[in-house]
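The complex is shown incomplete by one protein chain, all other protein chains being positioned as in the whole.
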Amino acid sequence: MTTTTAPTRRTWWKTGIGLVLTGLMLFPVYWMINVSFTRDRDMRASPPHLFPVDGTVEGYRAVFDQQLPYLGTSFLVGLGTVALTVALSAPAGYALAKLRPPGGRALSFLLLTAQMIPGIIMAMGFYASYLELGILNTLPGLILADSTLAVPFGVLIFTAFMSGVPDELLQAAVVDGAGRLRTFWSVVLPLSRNAVVTVSLFAFLWAWSDFVFASTLAGGGGHQPITLGIYRYIGNNNQQWNAIMATAVVASVPAAVLLVLAQRYVSTGITAGAVKD
Amino acid sequence: MTATSRRRCLAAAVATLVALAGGACSSADEPSGGGSYLVWDPYPQFADDSAWVALLRKCGEGAGVTVERTGYDTTDLTNKALLAAQQGNSPDVLIVDNPVISTLAEAGALTTTDENKLDVTTMAANLLAAGQREGRTYGVPIGANTLALYYHKEVLAAAGVDPATITDWAALNSALTKVKAKGKKGITFSAIGTEEGSFQFLPWFWGAGAQLTALDSPPAVSALTLWADWLRQGHAPNSVINNTQTTSWQEFATGDYAFAENGTWQLANAEKLGFGYGIIAIPARAGGPAPAPTGGEFVSVPVQRDTGRYATSRQLVTCLTSADNLLATDTTLSYVAPVTAVQDRQVAADPKLTVWVEAVRAAKGRTGDNLGTRYPKISESLWTGVQSALSGAKTPQEALAAAQRTAG
């Protein structure tokens, strides 16, 4: 492909197409932003206004007055989910990729199928047991539930990636007298930095945008993430759409920034093991 | 690998797991008890700094307890209440949408007024009916709402329609035709495939003289034909099939529509419309106001293992439903109070509420007529039938015949 040549007019032309494609993909996002500035009475104007003429910042004012603490909660939940996910899935990935345990294949299959349980069934199960344990509306409770979105995926990625770590390195570690744990901790894990970043990023983003678990398990009380902040604008009979969309816009900014920053690692981390068989 | 190191691995692994589980358990909230009482309400829009929460706190102080309040999205609340009841963890006071009461009562999750000793004598009988089953009362209405027709003054004036003349379906239809001739749009409502859709259809259904026990009766078919014809003739937008009551309100707010079927709760938003509006009762087929369904929430006292808690719960509910507090709450919610004396005070403060108070007095509970827990199934069949007819999948006759079959 055209990797070696310096940017020419031809590649700028591609940038043009790229912009158009991105624009198409992001149009609904633009629409969300547009709605977030729209007055209630113009919401269903026909034909719709392409720009928020007579726009209002009422939605944003509401968000900045009321929503900032929720961002903090979302951040903590995201970090907690990342820690839990990596702690659970990295050792599992190592074992499945390198130690070939009996029944390992079955376990991978179980992990995969565990993901197929519809979210609402999971949420209701969690709700019943959390109610019993008294951990509804707590951060650890939400973190545990959110991690179910990412752990199976994490195991998958770690397994794929770690099977790409050369066996010679592991044997060398054994020769040096390292046990399994040390081999894992000081050889395999550092080599899997990209996979760690990838899994962390995905875990963080899934936790960040989760809505089903949050609304079921943290719907009341003091620890609500930003996606639930939306409920402040959904009344029994009424919804304040500009504020809802403004919340969504504000909520996606930190996530988008993170995504752009971590791009580099993700690209090299996600499938390295799977491609080089 | 040596045995010791293997054991160490295992220990580490187990420790991780325990740390996770333990971390989750150790931070568990204190179970309610002692001086704290749990209140669940379907008003997530009210934050901790709102008047509603302040009122809850005040009532708690009056009863000498702390109130722990949680506001849930209304659609989740039925299931959460049922699950909580199953686990024996119900809140002390539960505020829910009125048709839910009969379901929770059927589940045995709510106490009756015999058990909790609440006084409901001042409550309007037609509103209280939604909380009654087989002669027992399971809750107290905290406020009521119902449906009427909002109209756009200028659009009607331009079309030469006098809103006061719209007292039957024929007059409404001719008004719609005149409005359309002027290039404006007719009417918008919500026919979505949920309880909201049935709620909006009922005034026409009842207004035609139909009964919920016979969904395929000729009057019922005539009501659905009225709606289907509006869509076919372009008097109502096709989007009504997917409209929630909020979406339908947004359509009306564009100023293009002559009429909108909507509820009491839109009054605050109505003041923000950029045009003059008025309100008339929904006409019955043969004339006069059609009975509209009652909306609004009930305050109930769920069953507790410790029945000694009911006394305090009663104090809380009595405080929440006292005249002054009802007035304050119903004003914030744009609801009509369930007590006649308070309704009069509401009208005195804002004469525009007169139409609504009258509508609420004429309104009918959905779970009334002793339908109770049969209502949910009937309602689901009904909204499915309405959707089939409006989307053109079936004729009104076929759609309602199918609805009656599934409603059984």
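Annotations for the structure displayed:
All chains are identified by letter, namely A and B, in their written order; residue positions are counted from 1 within each chain.
Basically, a residue touches a chain if its C-beta (ideal position, glycine included) is under 8 Å from a C-beta of that chain, and two chains touch if they have at least 3 such contacts.
Assume contacts and distances are computed from a predicted model.
For the chain that does not appear here, its UniProt entry gives the protein name "Sugar ABC transporter permease", which is one of "Sugar ABC transporter permease", "Adenylyl-sulfate kinase", "succinate dehydrogenase" or "Pyridine nucleotide-disulfide oxidoreductase". Annotation: of A:62, A:155, A:199 or A:218, A:155 touches the absent chain (contact as defined above). If you put the hidden chain back, the residue from A:89, A:192 or A:224 that touches it is A:89. Here the missing chain is touched by one residue of B:200, B:245 or B:387, and it is B:387.
Take chain A: the residues that touch the chain left off the picture are 1-3, 7, 11-12, 14-15, 17-19, 21-22, 25-26, 28-29, 31-32, 35, 44-48, 50, 87-89, 91-92, 94-102, 104-105, 107-122, 124-126, 128-129, 144-145, 147-148, 151, 153, 155-156, 159-160, 162-163, 167-168, 170-171, 180, 184, 205, 208-212, 227, 230, 241, 244-245, 248, 251-252, 255-256, 259-260, 263, 266-277.
Remark: the residues of chain B touching the chain excluded from display are 1, 6, 9-10, 12-14, 16-17, 20-21, 78-79, 82, 85-86, 99-100, 103-104, 106-109, 192-195, 237-242, 251, 254, 373, 375-377, 379-380, 384, 387-388, 390-394.
Everything below uses one rule, namely that only the chains that are shown with their structure count from here on.
Chain centres here are Cα means. That of chain A falls 35 Å from that of chain B. Remark: chain B residues 1-2, 5, 8-9, 12-13, 16, 20, 23-25, 27-31, 40, 42-45, 47, 69-74, 76, 79-80, 83-84, 86-87, 89, 97, 145, 244-247, 250-251, 253-256, 263, 265-266, 269, 272-274, 295, 297, 333 touch chain A in the complex. Across the complex, chain B is touched by residues 40-46, 66, 84, 87-88, 91, 124, 127-128, 131-141, 144, 179-181, 215-216, 219-221, 231-239, 241 of chain A.
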